[in-house]
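With one protein chain withheld, the remaining protein chains of the complex are depicted in position.
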Amino acid sequence: MNTDDILNAIMAVDQALAAHEAEIESLDRAIGDGDHYINISRGSQVAVAMRGELAALSPDAALQKLAMKLLSTIGGASGPLVASFFMGMGKAIKEHNSSLADVAAAFAAGVEAIRARGKADLGEKTMLDVLIPVSRCFTELTAAGAEPRLIFKELKQVAEQGMLSTRDLVATKGRAAFLGDRAIGHIDAGAKSSQVMVSAVCDLALQT
Amino acid sequence: MNTDDILNAIMAVDQALAAHEAEIESLDRAIGDGDHYINISRGSQVAVAMRGELAALSPDAALQKLAMKLLSTIGGASGPLVASFFMGMGKAIKEHNSSLADVAAAFAAGVEAIRARGKADLGEKTMLDVLIPVSRCFTELTAAGAEPRLIFKELKQVAEQGMLSTRDLVATKGRAAFLGDRAIGHIDAGAKSSQVMVSAVCDLALQT
Amino acid sequence: MKKFINKVNDVLVESLSGFAMAHQDIVQLHLDPHFVVRANKASNKVALISGGGSGHEPLHAGFVGYGMLDAACPGHVFTSPSPDQMLAAAEAVDAGKGVLFIVKNYAGDVMNFEMAAEMLSVPNATVLTSDDVAVENSTWTSGRRGVAGTVIVEKVVGSLAETGADLAACKALGDKVNQRTGSMGVALTSCTVPAAGRATFDIGDNELEMGVGIHGEPGRRREAMRPADAIVADLVAAILHDLKPAAGAEVLLMVNGFAATPLMELYLLYHSAEKLLKAQGLIVSRSLVGNYTTALDMAGASITLCLLDDEIKQHWDSPVHTAGLRRGC
Partner (left out) sequence: MKKFINKVNDVLVESLSGFAMAHQDIVQLHLDPHFVVRANKASNKVALISGGGSGHEPLHAGFVGYGMLDAACPGHVFTSPSPDQMLAAAEAVDAGKGVLFIVKNYAGDVMNFEMAAEMLSVPNATVLTSDDVAVENSTWTSGRRGVAGTVIVEKVVGSLAETGADLAACKALGDKVNQRTGSMGVALTSCTVPAAGRATFDIGDNELEMGVGIHGEPGRRREAMRPADAIVADLVAAILHDLKPAAGAEVLLMVNGFAATPLMELYLLYHSAEKLLKAQGLIVSRSLVGNYTTALDMAGASITLCLLDDEIKQHWDSPVHTAGLRRGC
């Protein structure tokens, strides 16, 4: 992986989020406060606008720079979480030419940074219900030397399952936690946006 | 006319107003502030409640007492006007056994008191567009010695015409004056309530 | 109609009672007849009394206290109070220097206060406020409505009265401020009178009423919803057309909410209006933003401009201690 891949992924994520605007927005309206799409797309738009600046940087520096910008742009609960993800990933990634296994390790470091920041874990009806299973699967499949196309197809499925799994959960973190049982039956907005982003990056990888 | 007639008229007026609640209310909502029925019925209800007190008094004293009570009860534009009417009438009426001509003269004094208080005249789209023609007709017909039943029938018609005449007028007094031409096409609420009251008293007189 | 009320007939007394309980350090409530006076009666000053229909809170009872009113007479919702209220209030607050009535120019208020003034044995005078430029003055109507500018009149005259100025001086200053003040309002929704139980007027989801009155009286025109800057431009233009300030004149800019419009939007309107006035060469040196003259539960706002001079500035800036406005003490 190189900086170009990051820039392409930014474009893909921004477009994919825009295509799911109504869905993400209505999920956060149902059991949150309705702004998750606005927050996350504010982030993806600023990332798109930064592509020129980032192009000159190495992947680790680019991810760190992106993280700081997202931290000051997104706000809300997702701001520090998304920023922590890229900070964690930026610290872990190699300076150049990371292998798929390197990327999986960096992804895992990013997810770990979200866990540390949000003090949440699997099963709390958050974005982690997508990201933790995706990260585990990514690590396992790369460790097992699986074929890249198979890995990305698999990750998309795992993301989808994780997203759907939040429907039946009671939330114990985030705004939906205020609802108790009333949150059951609704998919978590952050889980949905995470699944959309994971899918978009996998599709990109599958195209090339 | 004696105090008993006043007491009966109070009952008749209260009932007639209640029967026209929706109509009076919606007229004031269209070109006023929507409270004319509430104001005027607050007055008629307090008058009904006073019947015991009033019964012991002579007609002039009863009308004066009623006027002061209405003054402190109704509020709004109609409060001082209605109170002035009964003050004016109370000052002019004989102590006992007024003839129909006496009543017509007292009624005229009441209407004059409204004019003085409100500084309005015929054609300004107010209650006076009912009360002035009614008063003139009442005076003329009693002076001409007309038969009581004919007088009351005639007064009802004059009241109706006066009320309807306000539809095509521009208001120059009261809240509807703020509307300019936009008041055209709407009957004035105070003209309507006056017509309802005049009619109710005439019907009462026609029954007996 | 969804409102926090118990019985429609108890709204006024319960609300006044809550007001008096929450502000017992400032006011005292009398019932039957209803009026609100200062907790501590002032001495050796002209007594200022205002009043009018309820539903415009904090106007007027919220402005009873040091530096503003001595008493307020609240009528039923949107209905002028009656003369017995003004008489009882005058008796309670007269301090030997006469009574000044401050009355918004509506037929009902004018006639009820007039009758009280005629019956009152104490020397008295009346200032009629008529700052609403939405309705053009003309010789054959009863004239313009008194709206949010009334707050400025009450503040400025209230301050002068505390100095011991006489009745004539207080009336003169009130008339001057009124002449130098213009307002215009815009409604996004109707209000609902509790006793009526339904909206006073119908308005579409994409419409506004330009020039609306504080009782929901129709204004100059109904039009399609527009950006805030365009609305403000019309309001300000109408007021300036009326006040005709000299170039470089110093003004007080008030943005008044009708009750249901959030502070966030009121400040946005203020921003738009101040920019516009500055661009026209005026100096905005005093401001007031908030819900001061409301229209029950209406969404909407009005803009008021007052042409300042040294006397008005001095009395605008002076200390005041009321439930609705407080500074310097």
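Note that the chains are named A, B and C in the order they appear, and that numbering of residues resets to 1 at the start of each chain.
Keep this in mind: contacts are C-beta pairs under 8 Å (C-beta built on N, C-alpha and C of every residue); 3 or more make two chains touch, one makes a residue touch a chain.
As the structure is a prediction and not an experimental result, all values here were calculated from the model.
Trainee: Which shown chains does the hidden chain touch?
Mentor: A, C
Trainee: Which residue from A:5, A:35, A:102 or A:203 sits in contact with the chain not drawn here?
Mentor: A:35
Trainee: Which of these touches the unseen chain: C:39, C:172 or C:268?
Mentor: Of these options, the touching residue for the absent chain is C:268.
Trainee: For chain A, which residues lie in contact with the unshown chain of the complex?
Mentor: 25, 29, 31-35, 38-39, 42, 71-81, 83, 117-118, 172-175, 177-179, 182
Trainee: Extract the touching residues of chain C with respect to the undisplayed chain.
Mentor: 2-7, 11, 14-19, 21-23, 54-55, 57-58, 62, 188-189, 205-206, 208, 225, 227-229, 231, 255, 259-272, 274, 284, 287-289, 291, 294, 296-297, 299, 301, 326-329
The definition used in the following text is that only the chains that are shown with their structure count from here on.
Trainee: Centroid from C-alpha atoms only, then distance chain A to chain C, rounded to Å. What do you get?
Mentor: 55
Trainee: What is the distance in Å between the mean C-alpha positions of chain A and chain B?
Mentor: 76
Trainee: Which integer distance in Å separates the CA centroid of chain B from that of chain C?
Mentor: The mean C-alpha positions of chain B and chain C differ by 32 Å.
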